[in-house]
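Here it is, the structure, as structure tokens.
Partial view: only certain chains, each at its native spot in the assembly.
As written, the chains take the letters A and B, and residue 1 is the first residue of each chain.
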Amino acid sequence: MTVDLSLEPVLGALNYIAIAFFAATGALAAARKNQTIVTFVFLGLVVGMGGVTVRDIMIDAPLFWIHSNALPIIAILASILVWFVPASWWRENMIDWFDAVGLAAYAVYGAAKALEFGVDPAPAVLIGCIAAVAGGILRDVIVGETALVMGENIYISAAFLAAASFIILTISGVPLSLAGLIGALAGFALRGAAIHFNLRLPAYKRG
Amino acid sequence: MTVDLSLEPVLGALNYIAIAFFAATGALAAARKNQTIVTFVFLGLVVGMGGVTVRDIMIDAPLFWIHSNALPIIAILASILVWFVPASWWRENMIDWFDAVGLAAYAVYGAAKALEFGVDPAPAVLIGCIAAVAGGILRDVIVGETALVMGENIYISAAFLAAASFIILTISGVPLSLAGLIGALAGFALRGAAIHFNLRLPAYKRG
């Protein structure tokens, strides 16, 4: 399958959206720990660009942010914005909602980029999931919180839904942009419903 | 030294064994935290394939699981199996024993794959050790437990014994499969003895 993401403005937009929202979650995590502006920006960069750095290394693509100043700048601006917004404006679980946007967008974009670099459809879904969750794992590990992937809510399933539905639609001949939009919306809807209604899969019981 | 692992069924078997057992430790770690089936599979994939992903990136090899669907499928099946086995069947320290199998097998296979990609014998031992411990570190960091490498028992030494004895035997002209078998058994025996007899190296004392 030949994919050229530079011709797909909708998928490109998902990339920018994910960077901005994930960077904001890094800055919000810094805010929770009463960090300085430098740590806001550092965590913004790590979370905004961490998952996709792991993705590009795995598919052997040149690191996207070495060749595009726009992307780190978006992460830095989003982090600084969080610093200046009064804390009282944020709802308690805003970090979960922002993370949900980034999760859905990176799952789709990561799977699309894997296709572009010649990865088969099945491992491309896996790459999308890893790109979607790795930034958040880095965030939670560095700030010393329980990783969101270990939470009780539906989380990885939403990334999987986004990446898998995008790949299946694309294979079925749906145009990339439409497939990307549907995949991202499906993943975000599932994760959003999980946050809002506290949806859970059945958990393992010992003994 | 020219090494072609595709001609070495014994070493290939070590690879499959390590993926299955490490994946099971990821699922067992998920069980300890009462996670869902999705987190079981996610941790199974991360632990089963984490160490070798780090290895392939370091030696600049193409990621093995992008070109072999068999390997992720083994990790997924092992994780699902853990989900369905009644918890009462597991002995308390089963995770340590499964980890010991994966540790010994990946140390040997990691060192062998480094040789195949032109790495010198000494750094190949190091690559083997990293491949052996990285998956477990990822597991322990993500679930929020103390890393096994920080435990009091002999652990890294066993990975080192496996990788180093394999490399020394191979350099000495022992056939790869035999060297691999001896190295893996030696590493597993040392780690197993450490678990069973609670063997410890002398620890640092302050003051």
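Convention: contacts are C-beta pairs under 8 Å (C-beta built on N, C-alpha and C of every residue); 3 or more make two chains touch, one makes a residue touch a chain.
A quick note: this is a predicted structure, and the numbers were derived from the prediction, not measured.
**Q** What is the copy count for the full homomeric complex in this file, when 2 chains appear in place?
**A** So the full homo-oligomer, as given in this file, consists of 3 copies.
Operating definition for what follows: only the chains that are shown with their structure count from here on.
**Q** Cα superposition of chain A onto chain B: how big is the rotation, rounded to the nearest 5°?
**A** It is a rotation of 120 degrees, to the nearest 5.
**Q** How far is the middle of chain A from the middle of chain B, if each middle is the mean of its Cα atoms, in Å?
**A** 29
**Q** Would you pull the chain A residues touching chain B in the complex into a rising list?
**A** Touch residues, chain A against chain B: 57-60, 119-120, 122-123, 126-127, 129, 133, 137, 141, 146-147, 149-150, 152, 154, 156-157, 160, 200-207.
**Q** Note which residues of chain B are touching chain A in the complex, please.
**A** 30-40, 42, 45, 53, 57, 62-63, 65-66, 69, 72, 83, 87-88, 141-144
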